[in-house]
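Other chains of the complex are left out, but the ones given are in their true place.
First chain written, first letter: the chains are A, B, C and D, and each begins at residue 1.
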Amino acid sequence: EEVKLQLKWVTQSQFAGYYVAKEKGFYDEEGLEVTIMPGGPDISPTQVMAGGGADVTVDWMPSALAAREKGLPLVNIAQPFKSSGMMLTCLKETGIAGPEDFKGKTLGVWFGGNEYPFLSWMATLGIPTDGSEGGVTVLKQGFNVDPLLQKQAACISTMTYNEYWQVIDAGLAPEDLVTFKYEDEGVATLEDGLYVLESNLADPAFKEKMVKFVRASMKGWKYAEENPDEAAGIVLDNDESGAQTEAHQKRMMGEIAKLTAGSNGALDPADYERTVKILLGGGSDPVISAAPTGAYTLDITDEALK
Amino acid sequence: MPVIEAKDLNLTFQTNDGPVHALKDVNLAIEKGEFVSFIGPSGCGKTTFLRCIAALETPTGGSLTVNGMSPDDARKARSYGYVFQAAGLYPWRTIAGNIKLPLEIMGYSRAEMDQRVEKVLDLVDLGGFGKKFPWQLSGGMQQRASIARALAFDAEILLMDEPFGALDEIVRDKLNEELLKLWKRTEKTIGFVTHSIPEAVYLSTKIVVMSPRPGRITDVIDSTLPRDERPLEIRDSAEFLAIAHRVREGLRAGHAYDE
Amino acid sequence: MKSVLPILTVLAAIVVIWYGAAVGLNSKWTYDQAARAGQDVSFSQLVTDTMTQERPVLPAPHQVAKGLWEGVAGQKITSKRSLVYHGGVTFSATMAGFVLGAVAGILLAVGIVHNRAMDMSVMPWAIASQTIPILAIAPMVIVVLASLGIKGLLPKAIIAAYLSFFPILVGMVKGLRAPDGMQLDLLRTYNASGSETFWKLRLPSSMPYFFASLKVGIAAALVGTIVAELPAGATQGLGARLLSGSYYGQTIQIWAALFAAAALAAVLVIVVGAIEKVVLRKMGMAR
Amino acid sequence: MSALIIAIVFWVAATALNGWIARTRPNARWAKLFVPALFGATLLILWEGLVRGLNVSPVILPAPSAIAARFAESTDVLWGDFAQTILKGALAGYVIGCGAAVLVAIAIDRSPFLKRGLLPVGNFVAALPIVGIAPILVMWFGFDWQSKAAVVVMMVFFPVLVNMVAGLAATDRLQRDLMATYSASYSQTLAKLRLPAAMPFLFNGLKIATTLALIGAIVAEFFGSPTRGMGFRISTAVGQLDMPLVWSEIAVAALAGSGFFGLMALIEKAVTFWHPSQRRR
């Protein structure tokens, strides 16, 4: 049986579980032939799903829920990531010590479906982001951490497992930085979950296939958590661009393990409710306008983890 | 039935500073096998008239038939060969290649082509220059190449716009004789623009004198010279000189200087 | 070989300016770091530091050269870290796209020159098509083609073709219309057909325009391929190299990939130029 | 399915009508506008028919009618993006890039030394792909329109350079000899012979550069931008699956690009009226 998995981003340890499951033969054991398609800044996983290019995709919940409202009924079938790795990393020298100091500063934000958590947070703080008086200047941040290094922005978005370490690698000491984890600020939304199209779920055969897929993938994740160095090596082998370095991937794997640690793959409805609440609280322009229904199912994980 | 017949032909060009009346009320009939020369001051419409016959220009008034058809149908029937006032050789083709051009289009066989190219190159005294490119030839040589190009295929009508303008007397005499021979042998109808009065008189059965602004025909002279035998010496005969005189007078009348 | 000295001179000038710029652009970081550490920097320290940074704003020429060298010669060419390997991937898609684009551009130009209805209707929309930001629709194209089962080289080639057909179209329309009245009149007197006029007059006289637009077109095809390599999964090819380098802030890798791409483009343009020389000489049009 | 059939029928009919108009009244002023307009309408109707007939998901490709509706309701957003991307980024870059290319072409043409040295190196530098240089230029010139203009400069430079160099070489021997007999200085020959003779080629480059300038300015915004601009809007709207907005922006780009191209074509007509390609017709 074939399964096509669309990743949210390029091949890296963030997706180690799937690569491990593939290399370690966990998918084979279930009789699955899984094709892993790396993503990138120009790939919108939701669009690939809409185009029928993949069976299942890794996406963030805010973006998946927004797509659902736009008429693309994505359903969360599993949630390997328990906590959020997103944060805002600021230069201490800009004088930022707490969220109240953001006003008047320039902040780098990822767009393309990744901006929702930030916008919700700012709405909670009551800080305008449209360039009006007393607000922040938002920059659409590119791929990397240069805006911070070049001091084009006071803060930039980073992930605990990736960009933060790039800043450190570039030569800034942790003491030079101030970080705000979304998790700590109480605005964490669910990240890397597995999503499929609602219409496909009506098909029992497909459901069956997903059960196998989730089961094998979680096996992969747990293996990766326990053997981070080996997992990073597997990721490296699967990187066709040859750009990844071993040190970086190993460290990333270590950080990722912290995020997946609390999850057996099943979505905790409480986390879901929290995410929805944050997204609904997005001030005048909330990410979603009404609490969605049917945006997740526990059927798959219930079956898989039996 | 005349091969070429113009009735009240008019042609006006629209230009940035007003219309130019290039042909006005031109009436002319040319019978099959005639050799007609056009002579007249520069800018009087000779080229324009030839271009109308060749369907390269559309008259703005009057009627014109070629072989009883519209000029455009005659063109499509490949009724004529045309020698332009400027050589107009394609720079990317050798001299031989330029001469082959019409032959290729008209679908001659390769062997036939080579043989014809050879023949016409010799005719215009360019033997051995076939492989050169146009810009490697002198002005007169280019002009001869363009004559060769028009002679390479067999058209009933031959339209020649000052073909011998850039040639010296001796070559000119020789080519005049060759042209007459060709004309007699093939019984082509020839329309020939020239500035040389002796040339016009020597070659033609009919001489059309034109005058400018607006371009019109002022005199049509039917030659009384024998049609079959015209040695070069005929140019010293009284008859010849009389015709030449009439042409000269017509020409002079068309010029502003005398007014 | 007369051109070696001029090229070397220009290159030398560029390298000197480049080193200067590297010191200038990278010094901010050096000073910032020193300030954070509470130190002073001497000029010699500044120079050495700006040339050895790991993520410089502008890498020094020797750093790029080293990156290139490692990418080209330091790996087996089948290795995923080899620039030759990625260059090969990009090259094949570029050529496929260029051929597609050139054929499309020339065919459309021929149609436009010979058919009034096409002339009046196609051109405005060909222009409009080019204003669509390719990077915006490339992902959709890739997605749609993938759902139709078309994958691998072809989607990239289609995007490359999309970018390269336009300069070729514009140049060829101009070139095919370049013959002057008298040259066209000559063929009219032979009652030459449209196709004969095309082969014997329009095409030969369009050659200078043709080659100028091929050069632009092949460079555009390369850009198109690289653009297409981003959403194609960013896995292989110089585009993927650029992107991942960019994503991980590996400036030197970006520059090495950039130079490899530019070198590839330059080689392609030079090849077209060489063909142009030969063809024009054969046609007696070289000066 | 019937929507599709209607669209195809319309397409066939419109193509026939266009062919007929082009044959019978090719020179009428109204025909010059009507024919391309009808052609465009055909494309749009075919598109609408395809989307409806084949039930294409609006997330993949929205119907023209949906795009038009979105366009109408977001005109102020579209205008702001237009001003940011085209009026500031693309235009500034176009002027600087084309100007530089013309000057470099002249310099190259002037000096055989530069021609041999600079042209290959210039080819090389200009062939740097935008997707590679855009992030670097954003790093150097900041997030605002200046970095977009810089990207545009690099995009338009090469086509204009190549065409201009070809154009400066496009004089014939007689024309050059004439200048030699006057012992005209270099600059006189340039002004009175080489530049006029180069114009048909230059405009070729300038026309291609118009669309490149738009692409460059828009694409550069993908690599970092303030929160306005056409490229910014497109990339965020894709993420939000707001495809009608994406296509509205694309429509703006297409309109602006066609207008820009048309303007250059008009200027070309006025400047190179003497060239055979402009004279006939």
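Quick notes on this one:
The rule is simple: contacts are C-beta pairs under 8 Å (C-beta built on N, C-alpha and C of every residue); 3 or more make two chains touch, one makes a residue touch a chain.
As the structure is a prediction and not an experimental result, all values here were calculated from the model.
Overall stoichiometry of the protein chains across this structure file: A x1, B x2, C x1, D x1.
We adopt the following convention: only the chains that are shown with their structure count from here on.
If you take subunit A and subunit B together, the chains in touch with both are C. Using the mean of the Cα atoms as each chain's centre, the chain most removed from subunit C is B. Contact tally for B-C versus A-C: the pair with more C-beta pairs in contact is A-C.
Rounded to whole angstrom units, the spacing between the C-alpha centres of subunit A and subunit C is 35.
Averaged C-alpha coordinates give centres for subunit B and subunit D that are 49 Å from one another. Between subunit C and subunit D the centroid-to-centroid distance comes to 17 Å (mean Cα coordinates, whole Å). Counting only residues that touch two or more partner chains, subunit B has 135. Annotation for subunit D: residues touching 2 or more other chains are 60, 135, 139, 222, 235, 238.
Judged by the touch criterion defined above, the protein chains form a pattern that is neither an open path, a ring nor a star, and not fully connected either. Every pair of chains in contact is given here: A-C, A-D, B-C, C-D.
Residue ranges on subunit C touching subunit A, taken from their complex, read 28-29, 32-33, 36, 54-55, 57, 79-82, 86, 135, 138-140, 143-144, 146-147, 230-231, 233-236, 240-241, 243-250, 253.
Chain contact summary for the complex, subunit A toward subunit D: residues 41-42, 44, 46-47, 50-51, 63, 66-67, 70-72, 111-115, 129-131, 137-144, 146-147, 150, 152.
Subunit C makes touch with subunit B in their complex at residues 182-183, 185-193, 196, 200-201, 204-205, 207, 283-285.
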